[in-house]
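Shown here: the complex without one of its protein chains, the others still in place.
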Amino acid sequence: MTTAELAESRPVLKPAKPARSARPLVKHKRAILLFLAPFGVLFALFYLLPIGYAVYQSLLVVQRDGTFGPPVEVFGGLTQYVAVFQNEAFWASVGRVLLFGVVQVPVMLGFALVLALLLDSPLVKGKKFFRLAYFVPYAVPGVIAAIMWGYLYSPNLSPFTALTGSFEFLSPQFVLWAIANVVTWVYVGYNMLIIYSSLLAIPSEIYEAAKLDGASQLQIALRIKIPLVVPAITLTAIFSIIGTLQLLAEPQVFRSFTSSVSSTFTPNMAVYATSAVPNVNLAAAMSVVLALATFAMSFAFLKFTQRKADA
Amino acid sequence: MHLTRSMRIVALGVASAIALTGCASSGGSTSGSGAAACAPSDGKVELSFTSWIPGIDKVVDLWNAENPNIQVTVQTGPNGNGGTYKNFFNQITAGNAPDLGQIEYDALPNFRVQDGLENIASCANVLDSKSKFIDWTWNQVTFGEDNAVYGIPQDTGPMAMYYRKDLFEKAGIPVPTTWDEYATAAAAIRQQGGYITNFPQNDVNWFAGLVWQANGQWFDSSTGSWKVSLTSPESTKVADYWQNLISGGLVSKVPAWTDEWNNAYNTGSDWTWISAVWGANSISSGAPDTSGDWAVAPMPQWKAGDNAAGNWGGSSTAVLKGSKHPYEAAQFALWLNTSDEALTALNKEANLYPATKAGLSLPVLADGVPFYGDQKIYDVFAKASSQVNPDFTWGPTMTQTYADVADGFGQVLGGTGTLSDALKTGQDKTIAALKAQSIPVVQ
Partner (left out) sequence: MSRTAAMIVMLVSTVYFLLPVWWLFTSASKTREQFGNTNGLVFGDFNLFQNIGQLFAYNDGIYLRWMLNSVLYAGAGALIGTVISAMCGYALAKYRFPGRELIFNVVLGGVLVPATALALPLFLIFSQVGATNTFWSVFLPSLVNPFGVYLARIYASASVPDELLEAARIDGSGEVRTFFTVARRLMTPALVTIFLFQFVAIWNNFFLPLIMLRDESLFPVTLGLYTWNSQVNQIPEIRTYVIIGAFVSIIPLVIAFLSLQRFWQSGLGSGSLK
């Protein structure tokens, strides 16, 4: 699972309700098994097993004798977790990405919503072109997008030196938002398409009455369209915030352009830096804490959507 | 209800996965650090060698052509701290490391502490080679112990001052020979609109080279536990000196190794670079428009008349833990780092500067270099090489120390704190990192 993949994992849809027919017996057992087995086996091997291994590693501590004594791993209980909770840099990084998410996600989705509404309105010509143009950045890998923007921000090498020469985009105060712009650039088109798709799914009869009453396009957008796509936007928002917890590639690349990005800028970078020490056990504990935090958010999200669906 | 049930199952899945992996995780480090017997293997031997030196495969081809029974396969990766060390550590833990690895001197203690190196002292010809190498490099690979050799020195990075001869002459600014003169020149150059140099946030090992020149130490392991002294008087002296230049706005803040940094040299905005011998190529390829305008002088001194040089970088070829052919690996490493043929090729391919005494007088290093106005720059570096303090000790978690100090340096460049604050933070975090790994520390 990559950062990019997680960042794009922004489902708009709620899980389908099970079919309503009441059958006491499980039919087609062999077929079900056959369908589930390939994914199930791979998921167990390459998801559950590594997670279990990370938990196992996080419960160990290293012991050694003397200056160059060889390390021996012994069971250490929750020692590593205590160390994680005392690690200021780690929590600072968590706070940083949460702030990032709270600001960047509304901006990105607001931008995507405006573009989607415009595309869906009769005001715009050349819809097909715009749709594709906005989607192009999604084809650029995060690492490469960050390299490109790194140059565009550069005081000397940017094509916009008039701007970048007088304003330091990569200063410590601003670099988080410079990164936010890169992420926004890559994902606005993707989010716009999802919102646009749900707009297209709205039957046009709904607008007709409003039009007959003399409502303007703006009124139709505000009163009819936005309320209908709010559920989709809410869910993408929550998933985007969770996605920002995984931020790694963009700030990592920016480290070669600026001194403003520390080695523990985001939680994932803190994990990576710790495992490079190498202190695998502490890194594993950080990963588990991070995974649990994301799990908690995802379950909160599931509960939220279920309540919505039941209401 | 639904949620708690799911959570329970997740917990169950995780628990069973732990049970599974619990059985699978065996092995790991066993043998002690003493030199084991080192005998040649029978028949044809295949060795793997991971390095990030560009063009090293061509050098290895020379060996393979001459040694049909010891064939070496090269794998390249990112530079050490850029990912290769992390791979090595993972592979050592997993017991599938390559036979040989490129390891910089400052990373060797880390590998030793993680029990990642084979002691090749008992392999034929290894101990006998001691006299071939520049003294301080041999100390780096033996940790000052008898009957212990954990790698073969490959290259060094004696430091000197690269400077724009033409600009200094035109502006009538004398070329600095002491750090005081360097600071004076910095102010004069700033008046002209340029910078004397940049302060590189991430090159903490460069900063360590300056401390090395000032006769400082960052670590000491001679008492049986580690003493960390990033805040020693010498270290603080260097920090305060550069802090003054930064506070006075006399050095630029452009991060090193970026196009912008190249550009600063190429356009004549930066005038000097205190750097290692391998930096000669970095300038000539990064600032091609300034060909012929550069020259090399010894590093500025803390006291007029002194002759001390620092060292920045340099690496060894180490035999990694678990190699089944330490004898053959050691023979290859010796050939790679002592034979004229290999050293010449390494210099030609990657501009490596040999760690052997004889290597300093290789024919390729005798000529004038056109980029530097045909100056015989390697004479300066050969001299610097002999002026490097032979006793400098690196710590066992340098990747972490570098990262933490660099974070502090970054804050300084962003306008908060001082370089000595950064060293203090680095000191505290390093001690914490050592303790977290149960490595003994004295305060």
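Lettered A and B in written order, each chain numbered from 1.
By definition in this document, contacts are C-beta pairs under 8 Å (C-beta built on N, C-alpha and C of every residue); 3 or more make two chains touch, one makes a residue touch a chain.
If you're wondering where the values come from, they're calculated on a predicted model, not measured in any experiment.
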{"item": "Options A:Gly76, A:Pro106 or A:Pro137, residue touching the unrepresented chain", "value": "A:Pro137"}
{"item": "Residue among A:Leu123, A:Leu163 or A:Ile206 touching the omitted chain", "value": "A:Leu123"}
{"item": "Per the touch definition above, residue among A:Gln80, A:Ser93, A:Ser158 or A:Ser259 touching the missing chain", "value": "A:Ser158"}
{"item": "Those residues of subunit B which, in the complete complex, touch the missing chain", "value": "2, 5-6, 9-10, 13, 21, 24-25, 48, 50, 52-54, 75-79, 82-83, 86-87, 90-91, 93-96, 98, 257, 259, 262-263, 266, 278, 281-282, 285-286, 288-289, 350-351"}
{"item": "For subunit A, the residues touching the chain missing from this view", "value": "1-6, 8-9, 11-13, 15-19, 21, 23, 26-29, 31-32, 34-36, 38-40, 42-43, 45-47, 49-51, 53-54, 57, 114-115, 118, 121, 123-125, 130-145, 147-149, 151-152, 157-159, 185, 188-189, 193-194, 197-198, 200-201, 217-218, 232, 242, 245-246, 248-249, 256, 267-268, 271-272, 275, 280, 283-284, 287-288, 290-291, 294-295, 297-298, 302"}
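The rule we apply is simple: only the chains that are shown with their structure count from here on.
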{"item": "Distance from the mean Cα position of subunit B to that of subunit A, given in whole angstrom", "value": "37"}
{"item": "Partner subunit B, residues of subunit A touching it in the complex", "value": "44, 48-49, 51-53, 55-56, 61-64, 66-68, 70-73, 83, 151, 154-157, 171-173, 255-264, 273, 275-280, 282, 295, 299, 302-303, 306"}
{"item": "Complex contact set, residues of subunit B against subunit A", "value": "2-3, 6-7, 10, 13-22, 25, 28-29, 32-33, 81, 85-86, 89-90, 93, 109, 112-115, 143, 201-202, 221, 224-226, 253, 255, 257-260, 263-264, 397, 399-400, 403-404, 406-407, 409-411, 413-415, 433, 436-440"}
